[in-house]
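Heads up, one of the protein chains got dropped from this complex, but the rest are sitting where they should.
Should a chain be cited, it is by its letter among A and B, assigned in written order, with residues numbered from 1 in that chain.
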Amino acid sequence: MATIVLAFPGSVAWAEQPKEVRIATVAHYNGSRPSFIGSAAVIEKQGWLREELKKRGIRLVWVPVAPQSVGATINESFANHSIDFAGYGDLPSIILNAGGVETRLIVPGGRGNNVYLLVPPNSPAKSITDLKGKRIALHRGRPWEITFARLAEANGLKLTDFRIANLNPGAGAAALAAGNVDAFVTLSDAFPLVDKKIGRILWSTKTPGQDWKMRAELWGDKAFIEKYPDITQIVANAYVRAAHWVAQEENYPEFIRIAVVGGQDAEVVKREYADDSISWKARWNPVFDEFVTSHYRNAIYYSRKVNLIRNAFDESRLFEPKFVRQALKDLKLEGYWDTPAVAASTDKRGSS
Amino acid sequence: MKRILNLAGNRVFQGAVLPILLLVLWELASRQGVAYAYAFVPLGQIWQGLLELLQTGELVTNLTATLRTMLVGLLIGGTLGLAVGGMMGIFRIVDLLIGPLYHTIRQVPLLGLIPLIGLWFGNGDFSKVLIVSMAAFYPMVLNTYEGVRNVEKRYIEVATVLRFSRWQLFRRVLFPGALPSIWTGLMHALAFAWISTVGSELLFAAGPGLGGMMQNAQSISRMDIVVIGVASIGVTGLLLNAGFSRLRRYSLRWRETG
Partner (left out) sequence: MSIPVFRWRSPHERFLFLLSPLLVIFAWVWVSRLGLFPDQILVPPQHVWEAALGLWESGELQMHLQQSLYRLVIGFSVGALLGVAFGILIGLSNTVENACSPLFHAIRQVPTVAFIPMLILVFGVEETFKIIIVAKAAFFPVALATHDAVRGIPKAYFEVARAYRLPTWLLVWRIILPSTVPPVLTGLRISLGRSWMVLVAAELLAADSGIGQMMEMGRQMFRIDIVMVGVFVTGLIGFSLDRLFRSLEGRLVKWKHQS
């Protein structure tokens, strides 16, 4: 296997069509079987993608990735061509493309996931400015770094104004519990920590006007999508189809159920989506719009500024929007998401 | 008879004092408030977690996967190590050629190679087995080499007088002479293989295994499962070590009478 990876750098080349389509996605292991979350779980549940690929004699392979090191693991897998697609974050993708391995954003993941800034329950801090000079657990190069940097910048601070401890989310939580850091930046795993009285949420991307959510979406290997545009189209259709299914209010209970099967806690998932300034439907909007473009422009600018990447580049290089356009046409969903992104009133989902 | 029983009971008792003391301290610590309970989960909760893991079969599947990675790596690395170490011990030219490279590469901390190995060979089972094989390989080479080199000169002289063939020399003199050292190497290889199996499971991406189980538990703040993971790793290691020690005694029994 090793020799195969090394001997055929473009492992998919020279074949009329691939034998399998490999999509990396975040997974938990319960026993020996990985359980998937997010779009992958919905797509697998729908079964449409597997069926469509099977008709062409192609096998669908989900490649599980541990939550602790998604960015680095998927970047390495793209570099050695052991995957064709991956659902993962914005900043790792920017780092990968800056490093010379080319991937493209195929289907945007909507408005993104929330990022939470936790402090110990007894912390006197009232806002991020109180954390100046303090020690903060932040896994570098992960999508939420951008969010944190934007929050800092909005308050006239820089990353260097804090003592950043580069810790993965598990170690970060532990460090917060042991009182070794004064704050911890993470995703919805913040809620169990709040329940255990390890931390309280000082700030989150649910704050209206500061909804700098992190983005996780479908990326494809450039070589693959250029060689197999039709297969890529099928994959894109499956992701848009899944987004459309989730976006419908009546599927919400089922969506939660799928998340629970995937090893997530129902309450955590519900709270992640509760009290948000973004409407449920807009949250799953897969359209390439100004929101996506400006997010990446911003992220690349930031990455260059703090030396995460050596050369800045134009964000349009990352996008391949034609597949979503075609998918919306194929699924007769043109115009479905043409509604304002921000709901008139705060979405009260799950607050019951 | 009664005295022997008494002594045995006494010994078990002596050995149990420290662990029990630790458990009591642990339980006390868990009651010092919520933040403490995060690090020191109450014993009852650990027990519940254990029952849960046993019921779902999670513990068994993960343990099996970890053991498989370890044993495959140990087999591959151990065999190669035996061959390379033996060659280095017997043939000076091999020692001169491979020795420096071996001694240099051996010093690179294995777990530090994980980013490179992940990039080159993917983040799957192959990479884990590769790391474990390397971990088993190093001590095996070293101890086989030292064992062969330290076979007493006079035995070799006797063999020369007896005009042993190279194969006979190896089979009758060098191998038995080096066997105790080879066993030391194997015991080290076992320990290193076990360390690197857990280490690679912690550092590599998802996959079944105790390390992965602990990582997941950590990410959802289930400290009870982390503790169960540590304990399972310890108990399994203890059993493996006991099993191999028994094998070692069995295969070296001729030395006692010799």
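Note that contacts are C-beta pairs under 8 Å (C-beta built on N, C-alpha and C of every residue); 3 or more make two chains touch, one makes a residue touch a chain.
This is a predicted model, so every value here is computed, not measured.
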item: Displayed partners of the chain not shown (whole complex); value: A, B
item: Residue among A:65, A:117, A:152 or A:174 that touches the chain left out of view; value: A:174
item: Residue, one of B:149, B:172 or B:248, that touches the chain absent here; value: B:149
item: Residue in contact with the excluded chain [from B:136, B:159, B:186 or B:233]; value: B:233
item: Interface with the unshown chain - residue positions in subunit B; value: 11, 14-19, 22, 38-39, 93, 96-101, 103-116, 119-120, 145-146, 149-150, 188, 194-196, 198-199, 202-203, 211, 214, 218, 223, 226-227, 229-230, 233-238, 240-241
item: Positions on subunit A where the hidden chain makes contact; value: 6, 9, 71-72, 75, 79-80, 92, 95-96, 98-101, 137, 139-142, 163-168, 170-171, 174-175, 177-181, 308-309
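The definition used in the following text is that only the chains that are shown with their structure count from here on.
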item: Between subunit A and subunit B, centroid-to-centroid distance (C-alpha), Å; value: 38
item: Residue ranges of subunit B in contact with subunit A within the complex; value: 34-35, 37-39, 56-58, 61-62, 64-65, 115, 118-124, 126, 130, 203-208, 212-213, 215-216, 218-221
item: Of all residues in subunit A, those that touch subunit B in their complex; value: 1-2, 5-6, 27-34, 64-69, 72-73, 76-77, 79-80, 82, 169-171, 173-174, 177-179, 189, 192-193, 196-198, 263, 265
